[in-house]
Structure formats: structure tokens, C-alpha cells
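Every protein chain except one is present and positioned as in the full complex.
Chain IDs A, B and C follow the sequence of writing; residue 1 opens each chain.
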Amino acid sequence: MNSFGRIFKVQIFGESHGLGAGITIDGCPAGISLSENDFEPDLSRRRAGAKGTTPRKEADLPEIMSGIFNGKTTGAPITIFFRNMNTRSGDYANLVASPRPGHADFTGKIKFGGHNDYRGGGHFSARLTVGIVAAGVIAKKMLPNIQISSVLVEAGGSTNIDQAVDKAIADHNSIGGIVSCNVQGLPVGLGEPFWDSVESLISHAVFAIPATKGIEFGSGFQAAKMTGWEHNDNIIDAAGTTDSNYAGGINGGITNGNNLLFRVAIKPTSSIAKPQKTMNFESGKVDELIIQGRHDACVALRVPPILEAMTALVLADLMLLEQQTKRIL
Amino acid sequence: MNSFGRIFKVQIFGESHGLGAGITIDGCPAGISLSENDFEPDLSRRRAGAKGTTPRKEADLPEIMSGIFNGKTTGAPITIFFRNMNTRSGDYANLVASPRPGHADFTGKIKFGGHNDYRGGGHFSARLTVGIVAAGVIAKKMLPNIQISSVLVEAGGSTNIDQAVDKAIADHNSIGGIVSCNVQGLPVGLGEPFWDSVESLISHAVFAIPATKGIEFGSGFQAAKMTGWEHNDNIIDAAGTTDSNYAGGINGGITNGNNLLFRVAIKPTSSIAKPQKTMNFESGKVDELIIQGRHDACVALRVPPILEAMTALVLADLMLLEQQTKRIL
Amino acid sequence: MNSFGRIFKVQIFGESHGLGAGITIDGCPAGISLSENDFEPDLSRRRAGAKGTTPRKEADLPEIMSGIFNGKTTGAPITIFFRNMNTRSGDYANLVASPRPGHADFTGKIKFGGHNDYRGGGHFSARLTVGIVAAGVIAKKMLPNIQISSVLVEAGGSTNIDQAVDKAIADHNSIGGIVSCNVQGLPVGLGEPFWDSVESLISHAVFAIPATKGIEFGSGFQAAKMTGWEHNDNIIDAAGTTDSNYAGGINGGITNGNNLLFRVAIKPTSSIAKPQKTMNFESGKVDELIIQGRHDACVALRVPPILEAMTALVLADLMLLEQQTKRIL
Partner (left out) sequence: MNSFGRIFKVQIFGESHGLGAGITIDGCPAGISLSENDFEPDLSRRRAGAKGTTPRKEADLPEIMSGIFNGKTTGAPITIFFRNMNTRSGDYANLVASPRPGHADFTGKIKFGGHNDYRGGGHFSARLTVGIVAAGVIAKKMLPNIQISSVLVEAGGSTNIDQAVDKAIADHNSIGGIVSCNVQGLPVGLGEPFWDSVESLISHAVFAIPATKGIEFGSGFQAAKMTGWEHNDNIIDAAGTTDSNYAGGINGGITNGNNLLFRVAIKPTSSIAKPQKTMNFESGKVDELIIQGRHDACVALRVPPILEAMTALVLADLMLLEQQTKRIL
């Protein structure tokens, strides 16, 4: 349930306001250099996205609890833990009765019979993505010839992102955004027809990123308005290079050697400073809800390193799987 | 690789121009009434979509090979096979050298070292979805209180679907489309945070449908242009009913009791009658390619019953999984 | 539930007195030569074990339904089906009320709410092992440098096997036996510590063989009576050769390059000609039960090719998995 992958597998655990958030990576090959410092660049990109955010500042210090010896992976499971340093759980006490619109407060309460840790979203919190980013750093090391690059291309419907975020902050509101991902250097042949298609696996991972509402590969939703004559990418050399890339680098679920391209829609942050209406389960009536503290005005700002990490997890797993189909008998 | 599901599991097999296409359903509870006739309504919807299509007519006669006794499921694996009756493999001989643009001819050839069955796309063919529709019929029987309804809402960029298809046929071209899905009657609590989110599982299944380029839940890509104030669905009663449904029926990966809504983008059929350009691996040059026979002018027409089937597979599995979290200890 | 393996995966289906028994092999590499004739040697060993058996004679004709093209595996799922030719279901009508001692009649009835196909054991029947033997033939082809050899070493407590079986037949009784397995040519390094140990995976597969009561590796139960000084296998060269093989070729769950050795205990056939006592669920009393027809006097005679097949399934999967840990980064 909280794990992903077939050979290169990750298992997350932790809570927003508990001891911390962690991840175990199982199936990582031995011999990869790894130290705590390797995580900082991507972790800092994740933090840097947090414009107009909560005053909660987490140092995001990774503690490697297992799987590393003499500075290298051993082939045994790698567990990385991020201790929560800066939590104020009192902020959330009133949420037991009043589920926040757009959050998992209501669904989590019903699903887990009221036993879920509701503080800051508990196990549902985006705090958990800190471990996913860390696992992505390891996955990227397994893909030295592949470049995964994700950027926020639009926020609040505008490409003038800074201004759109500033306006949202000023309005005590929040905005969504579009994040794109481009992967270069992939070999032909990753993925499988049907359920293990590259699109199936990437979308599976991407919808695990909180606030994701849609994904499209290559031409995406635009394909619905195109003709076959326009949409078909003509193959122009023996390596499979195409003269356009509406396919987004995938045919029949399998990488075709061209760039893998996809775009992800991120909803506006659910926590906003404006008063909202929600059912109060104590009073039995719809009441006004005021969410304390400040929050990310645009969570999409933080998404690029998380999206790269998810993509790297999928591709590292597919690269390991692919070893076998290449086997000459 | 060719299987899906955790408790209610399906495994597909077969080829477009081989003996036939089949599916095995493992994990289906015992005692469900099932006969060959039950499959016909959805199979016929899948065929009926085939306007302007290949003269290949398949009767789609399901043969139940195992798992049924005295007209009911036994709890043992159910295998259903559809024998191919109407294949003309000669049509495809020239594709060994010239991979068709938009198809998996090139990726399949490289991935499987030239051993793939290239006739009609072989194992990559949408012919395989006949088994998936059959499995969906069984899954729907497991969800008696849940209504899954999918329709083609737009083709070639137009809601005037018949005319758009007729024009594509007249142009020797093909068009894409948008298919929506609406699920009513879901309980609160299906799905999990992160990788087993309802969106993750449904998108995983949906991208296994050939020609799918995108998926969006609820507000989808529109969410990127909205503010939190607009997007948040306010909870207005103790059952979790919301006054809008931008979430598409899911919060934190878990069904919230409102309708599950999503939309899927389908690309135009890759096989078109117009001459195209592609690499010829025998001559070593880009040559003209003419694809013989006629083909679906708009594959999106066939997608609704397949999309319903994929959705039913995911939901049946989640319903079985959910039995456990409700367990009182 | 009815599947096994992680990369090289098998899924069984079928019944003793239904249409037939089959298996789907998913994850088999492309390019392996395969024809229906390849299965006959191991299938015939399985039949040949049937001394003193039921007059039911099955031709065991494999029908390859998918996954083969031009005489070779394509990388797509391979389904093989064995149609039942010779069934007399009337023999089993009385078993609905009276579960046979030693069989799954009672447990199958309760587990599946009375919907199980009880004829000849239905899906529980050893008839299903015909597909497993077929999958084993493919797995063996993937292991060209590895020899898997299984023999019946003892029946009814005696190494004079023919005489012991003849006596059991004369007594209208049945006997158990011990089957050994020896695997030569394994590389060092297959398997994992803990749950994916070679012993874990082989025992998992072996206990799927009907009538199996125990398994031991190397010294096995004898180890319990030994000292460490006696039991430790000393390593005598750089290849890891040991001067004894109490380990049975495995240390820490991982093959050590010496022969893999294990032994399996098979119980006497449950169906015997002597009248027995069992609960009659119609009369509500313990009644005499007479099992019609004749049955294998010693099922252990048939086990060697099935045990080889199960071993080959595990090893083929481990060989594919092992590709990745050898990856140089």
C-alpha cells in the first residue's frame, strides 16, 4: 500500500507531526557511492519552492539508518529518516471535528475509523515526500546517462509565475500550476505493453504526489483534437528518431529512444487563509472554518524535484527489469 | 507484466493474428452467477464503436475454459478465451521492414530482439482488450450497488461526433477523442494515501488502454488555473457530500463518497489510408509506407466499454481489499 | 493466489473434470525455441510414474495458445492448455455429502461456500501439475548450464521401490515416499537473505505439489543432532568449493556454488480402495465411504518431474533477477 516498485522498491512511513518521515529502498544494487550530503541539492530545491509558506522550517537532515558501509550501498535495504524538528500540533486540534475542505481529513477519519493521526494531515502529509526525494537521489545515481528535468511552466494560469504567487499571497488564497518533465538519454525498450507500460507506471507514481489532478504524455489532451496524419511521428533513421514527438517518447507502452515528455496538473493548495465552510461533526451543522498558520500559496512550486524523484524511481526499476529481456540464450 | 490487481487479479495473453486472445481472472469470489451470454452486451458495445473500420469482423465468442461450475464462479481462476476467426496475416508482411508510425512495430522489434509477432501488432494489439472487457463484466457483478458509466464526449475536437467521424473517413484520416467516466454509489474509504491512491490505480489501468494520452480527475488540468477558494469542495453534511466536485470524488487518494469523475484523452488511430513516411530497415532509407486495409477512423468510439472494464477491475480489487480495514478487533 | 514468481511468473487454471488444465508463463525472454514436442519427455515421465493407477489415461497433448511465433518465444505471455479427454464425473457424485479423508473435499467446500467443482478434486487436483511440468520445460531451457535431477529414493520406507508398490496394490492400500533433488552447475549468488532465500522460494514452490509433507536442505533434520564442528563445510578453494555439503549448497539463503541438495517427503495417496470412515453431511453421521475406481498406489512415483519443474521455475526467476545485482555502475 505504501510501497512501490518491483525490483527497486520503496516503502514510506511517518507522519507530519510524529517523530518524522522515512523511506526504505530495497533492491538497490551494491557499490553506489552515497553520503548524507548527496541529498541536499534536491532537498533544497523542494524547500526552495516554498514561497509564501508556513513559518515551519524543517532542516531536512537525512539520517541513513542502514544499507551503507564504507560510503557505498551494500545491496541491503537503505533506510533514510528525517526527524521532525519543528511541529506545533496544537494548531490542528480543532480539525478533529471540522474536516478541512480539499484535504483528506474526512476520508482519513472514515477509512481508519477515527484512529488516524490528524495532526497536519498525519501520514497523508506532503511531509512524506521528503523521503521520496531522497530515494529519487539514489535512483538518479543508477541512471548516469539519463537526464530527468522537471520545471513549473505555469501557475494560476499564467507563465509569469512570481507575480501570480505574490497575488495569491496578497489575496489570502492559493493557486495551482502545471509542471512538465523531460527525460533525455533513455534507451529503446523500457516498459511493457498494457499494464506495465511506461505511462501506466509513471502515472501510478505521479498520482501519489499530493495535489496532482492530471497527467498527459506527449500531445496529451491535445491529441483528442488532432488527426492521425498530424499526430503520427515519422521515423527518420535506424535509431528510431522521429521528426516530431507527439508520442512523448513512448509507443505501445515502450520507450522509443526519443525524449520522454509529460505534463502534470497540480491543484491549488487546499489550506487557505480565507474563512471556509465545512461540516462540523460535533455541532452537526455546517460551520465556518478558519485554518490557522500560513501555508504554501502554490504547492506546485515544490513539485519539480518530487516529480523528478518519482520518475527516477520508475526508470531505475525499469532499467533493472530490462536487464533480463536483453538476455541472449 | 501482463497482469494487474492485488486480490482480484487479471492476466492477459494472446495475439491479434494468432490463435486468439484470452484472460485469466484470479481471486474472484465463489458463487457469482456467470454464463457466456453475460459478456455479450459489453462486447457488442466494444464492436459497435467500430464505425468506418476494417472489414475484419470478429464474432467475439467467449469460451469459458475454467473456474465455472453449475453456472457459478467456484473461487478458482476463470480463463476466458476468444478464438480469432478472421485473420489475414499476409497484410502485414511488409511491416517487418517498415515500422508503422505511431504503432509499436519499432519498439516491439527492438525490445524483443525481432522475435515479436508483428502480424497486426501481435500481442500489442487492441484485440487483447476483448478479454479485458470480459473481465470487466465479472468485476461489475461484484459491484452491484455501483454504477460505472463511460461515454465519448468529443471526437476530433467536436461534440458533433458522427459528422466528425464521417469527415475523417472521407479524408482517409483518423481522429482522436475524449472519453469521460462517472462512477456512482461508491462508499467512502476506498484507496490509500500515496501509491495506492484511487487515481494511481485507475491511471495505471487506463494507460494500458492502447492510444491513451492523458487522464484527469475532477477539475483536472483546469485546476492549474484555479484558486484554492474556487477549487475547495465544501463538505455540507455528515455523509461527506460536497457542494461542488472539483476533487472528482477523491481526497488524499481515498474515495469521499461523491461521484468519481475522470476524463481520458485518446489519440487518433495510427493506421490511416494516406501514404506516410517511415524508415525502411531493409533499404536503410526513409520510404513511403502504405497501410493496407481499412481501420477504425476513431478508436475512441470503442473505448467506453474498455474504460468501464478497467475501472471495474480497479474498484473490485479495492472493494475486496477494503474488507480488511473495516475489521473490528 | 494461483500464480508464482516475480519476473518469470506462472499462473495456473483448470479443473480435473472440466475443460482441461492450463498455465500461462509471463516474463519469459524472447527468442527461445519451443514446440509442442519439447514437452513430451517430461510429461511422459510424469505419466510413467503412474504404476498401479487409475484407468484414466490422458494423452497430455499440449496446445500452445499464445506467445510463440516462428517456433520461438516472442516475449509475450505463453499459454499452454491440456484438454481433458477422459473424464467420468459420475464417479464423484457421492462425494458432495461425504468428504474423502486426506483430500481437500471438506476444506474446499467450506472455503468456497459449496461452489467448488468437487469432481475429481476440481481445481485442487494433481491434474493441474501437467501445466507446471510444461512450464518447467521452458524454465529448463533458460538454464542451459544447470542440471536439475530428481529421483524417488524410497517408497513405503523401503528402497526396494517396485516391490513396495506391488505390495500396496495387493493390499488395496497406498504408500508414501522420499524424493530427492540435486542441482548442479549453479553460479554463486542466487537468492537473498531472509524471505527471498533460495530455501524460502523452493519450499514455497514445493509445498504447492499435492501430498508434500516436508522438505529439508542438505543435512536437513539430521542437522538437529549434529555439532557445529561436524556440520560446518570447510571452504577449500577460491571458487568456494567445500569439503562436505551439509549446507546443501546454500549459505545465508544464497547459492554457494556447490550442488543444491534437498529432499521432499510425500504422503501416501489419500484415495485407497479399502472402505474408510468419514462424516456424511447429508445423514449427519459418520458413515462408511468406498472410493470408486483405482488410483495411484504411490503418488511419489510421479513427483520427480514435477519437483524438477518447480525447482526450474524458482531458478529461472532467480537467474533473471540476478542480472541486476551484477550490474556495474
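For the reader, a short list of remarks on this structure follows.
We take it that a contact is a pair of C-beta atoms (placed from the backbone, for glycine too) under 8 Å apart; a residue touches a chain by one contact, two chains touch by 3 or more.
Predicted model, so just to flag it, every value in this text is computed and none were measured.
The missing chain, though absent from the display, is touched by one residue of C:Val137, C:Cys181, C:Leu201 or C:Met319; that residue is C:Leu201. Only one residue in the set C:Gly114, C:Gly220 or C:Gly293 touches the chain that does not appear here, and it is C:Gly220. Contacts to the hidden chain, counted on subunit A, fall at residues 1-3, 9, 11-15, 18-22, 24, 26-27, 30-31, 65-67, 69-70, 72-79, 81, 111-113, 115-117, 122-123.
In the full complex, subunit C touches the hidden chain at residues 1-4, 12, 99, 101-104, 106-108, 110-112, 121, 123-124, 128, 154-157, 168, 171, 173-178, 188-189, 192-197, 199-201, 203-208, 210, 212-238, 240, 242, 246-248, 250-256, 265-272, 274, 276-279, 281, 284, 286, 300, 325. For subunit B, the list of residues touching the undisplayed chain reads 6-7, 27, 29-32, 75-76, 141-142, 144, 193, 320-321, 323-325, 327-329.
Quick note on the criterion: only the chains that are shown with their structure count from here on.
A separation of 44 Å divides the Cα centre of subunit A from that of subunit C. Between subunit B and subunit C, the centres computed from C-alpha atoms are 37 Å apart.
The mean-CA centres of subunit A and subunit B are about 25 angstrom from one another, to the nearest whole unit. Contact with two or more other chains is made by residues 27, 30-31, 75-76 of subunit C.
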